[in-house]
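For this view, one protein chain was removed and the others were kept in their places.
Chain nomenclature is as follows: A and B, assigned in order of appearance, with residue numbering initiated at 1 for each chain independently.
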Amino acid sequence: MTLLFAHADCPTSVLALRRLGAARADGAALVCVAQETPEAAARLARRTGVAFTVLAEDSPYPVSRAHGVDAVPTAVVLERGEEIERVVGWDAAAYERLLGVQLPGEPRSKPGCGARWMYDYGARGGLDELEDMFERGWSDGLPVIPPTRERVEAMLGGRDRTDSLGFIPPGHGEATLERVAACAVLAGCKPAYFPLVVAAVEAALDPAFNAHGIAVTTQPAGPIVIVNGPARERVGLNSGMGVLGPGARANMTLGRALRLVLTLTGGALPGALDRSTLGNPAKLGLCLAENEEASPWEPLHVERGFAPDASTVTVFAADAPLSVSDHRSLTADELAYVLATAAGATWSPFWWPMDYQSLFVVCPEHAALFRAAGWRKARLREAIFEHAVRPARELNRGETTPYVKAADPEDRVHKWTDADRILIVVAGGEAGRFSAVFGPCGGMGETAITKEVRWTT
Amino acid sequence: MSCSVHDVVRLEERGVATAAVGTQPFVDEALEQARVLGMPDYRMVLIEHPVQVATTEELHRRAAAAFDAVVSRLTVTSRGS
Partner (left out) sequence: MDYVSPFDERTREPRRLAPRTADLRGRRVALLDISKARGAEFLDEIERLLRERGAATSRHAKPTFSRPAPPELVDELVRDVELVVEGLAD
């Protein structure tokens, strides 16, 4: 007889049970030992449609341990009570041989997962720990990963935990590497992401960034992270479809880690020292990787003076992105005009000119149009700057500038004080003609800061 | 608001008595910021919000209404004030 050890949180176990269930594997020869409560085992059986017996074995999993099962699914073949063979993971050929059934479908093999006790943290119910995190105030409103000493050590990767990146306004909490690592754990980062988290915090603490002003303003903006260079592939960042989120763990957790450092260690808690009237969804954290491969231009970090093979993190205080749809422009100039017009409404429709930066995220299809027209990035920047212009009389209403009020009504007023306020990156999926523009956090000074990622401890 | 609190805390530490003025909605931010900077007893003078759309006359009226509080911040030792 064969004991098939499995549990419901292992996708390979579920796959194995589904395949075996569909093949109507012989119940007399095969018994599933589910590392679950009886209720959860019953749910697993129903979900996978198995016809053979499923037994439930709850913590401390004596039978699993007695058979030395530390991975699932594991099939232990017994003859007269003695083990004669075991199959670890999904192996269709082995199961076909053992059970005399056909098991069609892909994949034919797949690695398994750790046994159930590797997911148990001692507390029955597991969620108690997560509630504790909320109660301590270590959350941004979503569940966080408890920063145990082991997880923080793993995140530090050998770095000196007492090294300090500086004091974070407005609360002046010190950003020791240990605290930064704790925030990275809370956010759900893998240790491989940590060098980028460190670089992002360094960028945010650069005095030119003005983390203080950005943290306490009533404006909606929050720091977003743009990654360039080999780091993108090294840590598995998304620069393509859905780049602005959600979906990719590296993107979501990296952006979130920076925000947790500023919020928890820095003390800029929403509703307390963070006075943002509305906030914005991107303030949960936003990290995008530039799609350098789809771009006809030099990437952001090269423009800003870094080597192409350097990995960099650029932090920019941005409000929520404005989507720019354009499925009809046939010329580069037309498309530039559309981008410029859309950008005109961002941050403030009439406070022109603004001396703050805007970030354009140009999608690959739009970038291709500029490539086909032979437009370099500088030309696009100039075109956007030139097209975002209106007569003062149109701007002289509501929240407008002293400049507009004093100008002749027919004076042409630009959106920005200078074209160099315009930042451009390429990102997004191959198909679809939607670009985006992010407004600034106004009045803060220089808001985009780029730092190189240091991989060594 | 937070930056003003930073300024006045630094001035107070260096022996300069101050009165920082802000608008009502920022009362808790001001208290929290002062607390984290180690001056939990610092109190701002608070006036009506909003200010951006008020007339000059109205701003003068609010200044006159707040003047006694400003003077008491500058000339009496805090009683927790």
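Definition applied: a contact is a pair of C-beta atoms (placed from the backbone, for glycine too) under 8 Å apart; a residue touches a chain by one contact, two chains touch by 3 or more.
Since we're looking at a predicted model, the values are computed, not measured.
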For this session: Sort through A:V54, A:V77, A:C113 or A:C183 and give me the one touching the missing partner chain.
Result: A:C183
Problem set entry | subunit A, residues in touch with the chain not shown (by the definition above) | 129, 132, 136, 138, 146-149, 152, 171-174, 178-179, 181-183, 185-186, 210, 212-213, 217, 260-261, 264-265, 443-445
Seminar exercise, completed: For subunit B, residues touching the missing partner are 1, 3-4, 6-23, 26, 36-42, 44, 47, 49-52, 54, 56, 59-60, 62-64, 66-67, 70-71, 74-78
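Operating definition for what follows: only the chains that are shown with their structure count from here on.
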Exercise. At what distance in angstrom does the C-alpha mean of subunit B lie from that of subunit A?
Worked result: 41
Problem set entry | subunit B residues touching subunit A - in the complex, by the definition given at the top | 1-3, 6, 26, 28-29, 32-33, 36-37
For this session: Report the residues of subunit A in contact with subunit B in the complex, numbered from low to high.
Result: 170-172, 212-213, 215-216, 267, 272-273, 275
